[in-house]
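Only one protein chain is missing; all other protein chains are in place.
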Amino acid sequence: MRHWILISAVVVFLGCLVVGAEPVRLVFMGRDGPYEAAMKLAISLYKMVKPHVTIEYLGLPWAGLREKITIELVEGRGDFDLVVLDDPWTPEFLPAGFLEPLEPWFAKTGKVVDPDFIPTALALGRWPYPDGTLYALPIVGNVQLFAYRRDLFEKHGLKHPPETWSEVLVAARVLAEKEPDIFPVVFRGAKGHDIVVSFLPILFAYGGNIIVNGKSGVDSPEFLQAFKVYLELARYAPGDVSVYRAARLREVLLSGKAAMALEVWPAWIPELDDPKVSMVVHKVELVPHPGQVVKTAPMLGIWLLGIPATSKNKAEAFDFLLFVTSPEIQKVMALHVGNPPTLMSLYKDPELIARYRWYPAQLEALLAGVPRPRVPVWSRVEDILGGYMHEALIGLRTPEDAVRAAHEAIVAVLEEERR
Amino acid sequence: MIRLGLLKRTVLYLLAFGTVLVALFPIWWLVNTSLKTPLEFLGGGMTLFPRQPTLAHYREVVFERSFLRFFGNTAIVATAATTISVLAGSLAAYSLSRFRFPWKLDALFLVWALVIRTIPPIVFVVPLFIMFRELRLTNVRAILILAYQVYTLPLAIWMLLGFFRAIPRELEEAALTDGASRIQALLRIVYPLVTPGLAATAIFCIITTWNEFIYALIFARVPADFTIPIGIATFITEYRTLWGPLAAGSLISSLPLLAFTAFVQKHLLRGFALRGIF
Partner (left out) sequence: MVPEGARVQRSLGFFFREAIVRLGRGCNVLRLTFERSIHLWLLVPAGLLFLMFTVFPLIYNGYISLHHFQFIRRIFNFVGARNYIRLFQDGLFLSSIGNTLRFVALATATEVVLGTGLALLFNARLRGRRIMLPLVTLPMMFPTMVVCAVWVMLYDFEFGFLNNFLRFLGFSPIQWLSDPKIAMESIVLVDIWQWTPFVLLVILAGLQSIPDYLYEAAQLDGANGFQMFRHITLPLLSFQIKLAILLRLIDTFRIFDKVYAMTGGGPGYATETISLYIYREGFRYFNLGYAAAASLVMVFLVLGISILYARRMWKELRV
């Protein structure tokens, strides 16, 4: 009799070892701010489903995250199990084998990649872009949108939403005359990244691009034309728009001192209708960018989630990856924190649309979205362009001169890259 | 310096007061902004005082549990790093100010200290990272305390050099001829005289290490490793600056430094009062 009790005790004990899961600790390296809030929400929900998994979240500013990823990539020893990447970083980090390929994990767990993912966003997680190995899944569906004050447009009988950039210019001129206390236009004019990114929607609309087929597209007539339109619009912007970054842009728009914002981002758009922080509640309309030669083509700014190849807990990390990209969790993150989803169906969800009236416009923008050129030297190209364009913006160079100088420098960089 | 006429005194007071105003104005502006509601802030304008003050932002920071943790990390790292630098630096500075060295070792030492201070700290990030990894050192606080020597040790040596030099040798010579050892002379005679220098150096070292950002960011592995500057950095996001928590966090962070300065200034502002000599 005692033998049986002992044996059953051992069996039960062993059973507990097998069935009861071992506590696992994952470290998640991601962004700060609203992204942190979204991820922490997902993490707390995950804890309820998988209590034995603890996920520690390291929220870092943009530059800090990039620096830490770099060091981890080359010198690290598997400190992190989940990491967030901004899509322009993929041409640098993915070919270096930073992330774990995901398809084998899908096969192992018998799951498939959700066809509901926005195709343009999903493609960014692949290397070579756009249909190579899948390394990361999109979790933040960021795309540029165009904002304008519907009330002001209606007041002055302006056609809205403006469908071409020519119409935008017309509106700017009218508003400059009729509304002296409001800046017709506001955008991010700060040197480097900001000025380039705010220029892209106009450039794309005129049919241009910075890198075309691996060559510099800066010397094209489309580029110059688009740039001149940009500089023309700058005349209707605040005096020091050349130091404006995203935060300042947001403040000016929220304070009601701007009539049109050339590019806004979903992360802070929800605040536009929040009476506690906005002076323009329900007055701002968000639409895909105006087109010109080509119909709207905004720039994508997707955040992707992947698993570092050096991680020691890949199975658990993959499970969380699936969890956080699932429709239910994405919906919760969108409802409670305003995180833009990456699944198409969610943009048609009535509950979300009731909360965020611009979701249909955002979906349209995402589907038509164009990412920044997928070249490893993009950082350098962006800085070069951002420098010369800035000089033209503040009047130190003519647009033709700036474009020519930028083109030469970019050609040199691309040449060097080829060698 | 000794006696001041009334007019002179008034002018001096005005100047001093004016300086304090200039120093405090931007800080006041920070506090001012942090007390405003978001709407009032957006309204813009030149309000020197918030019309509808709110303490909501301060609550956010003060009751955040993590901030206490950051505070603890920062305090430990800054104090330890400063102590090491001031101790090692003062010994070195004393030696360099008193003795001759073979092969110009002293000049070399000092130039080396200068070179280290010249290089932007970020250039050392990768080699330090590699080094700590090879040393299998994983305690982030220990790493920072050691890494910060790059910032503070050269400063301590150079600053203390000047102060030690100002102490006339005769004082130690007198003690030595009385039979004291070098160490005793150093501890009993020289150190007390050099306290203004030690105080000033300690203030600068602690301020530098307290507010250091880049190494704290790179070497942190989990949120619990963060120091105050990183905590504060999260209030400056891409899209907005959370002025309330930023102001609250910065003020809370600077209070210990201010207290330290106030406490230590009594050593700084000693007159030249030597016991038993004058």
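Order of writing sets the labels: A and B. Residues in every chain begin at 1.
Note that a contact is a pair of C-beta atoms (placed from the backbone, for glycine too) under 8 Å apart; a residue touches a chain by one contact, two chains touch by 3 or more.
Every value quoted in this text rests on a predicted model; they were computed, and no experiment measured them.
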item: Candidates B:140, B:155 or B:220 - the one touching the absent chain; value: B:155
item: Identified contact with the non-displayed chain, of A:67, A:273 or A:349; value: A:67
item: Sole contact to the chain not displayed, among A:59, A:101, A:141 or A:238; value: A:238
item: Absent-chain contact - pick from B:55, B:68, B:187 or B:258; value: B:258
item: Sites on chain B contacted by the missing partner chain, in the whole complex; value: 1-2, 4, 9, 12-13, 15-17, 19-20, 22-24, 26-27, 29-30, 33, 44-46, 84, 87-89, 91-92, 94-99, 101, 107, 109-120, 122-124, 126-128, 130-131, 146-147, 149-150, 153, 155, 157-159, 161-163, 165-166, 181-183, 196-197, 199-200, 203-204, 207, 210-211, 213, 228-229, 232-233, 236, 241, 246, 250, 253-254, 257-258, 261-262, 265-266, 268-272, 278
item: Sites on chain A contacted by the missing partner chain, in the whole complex; value: 63, 66-67, 70, 73-74, 92-93, 95-96, 190-192, 238-243, 248, 257, 376-377, 379-380, 383, 387, 390-391, 394, 396
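Note that only the chains that are shown with their structure count from here on.
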item: Centre-of-Cα separation between chain B and chain A, whole angstrom; value: 39
item: Chain A contact footprint on chain B (complex, rising order); value: 37-39, 42-44, 125-126, 129-130, 133, 217-218, 220-223, 233-234, 236-241
item: Chain B-facing residues of chain A, complex; value: 27, 32-34, 36, 56-62, 64, 67-68, 71, 75, 77, 79, 246-247, 250-251, 254-257, 265, 267-268, 276-277, 279
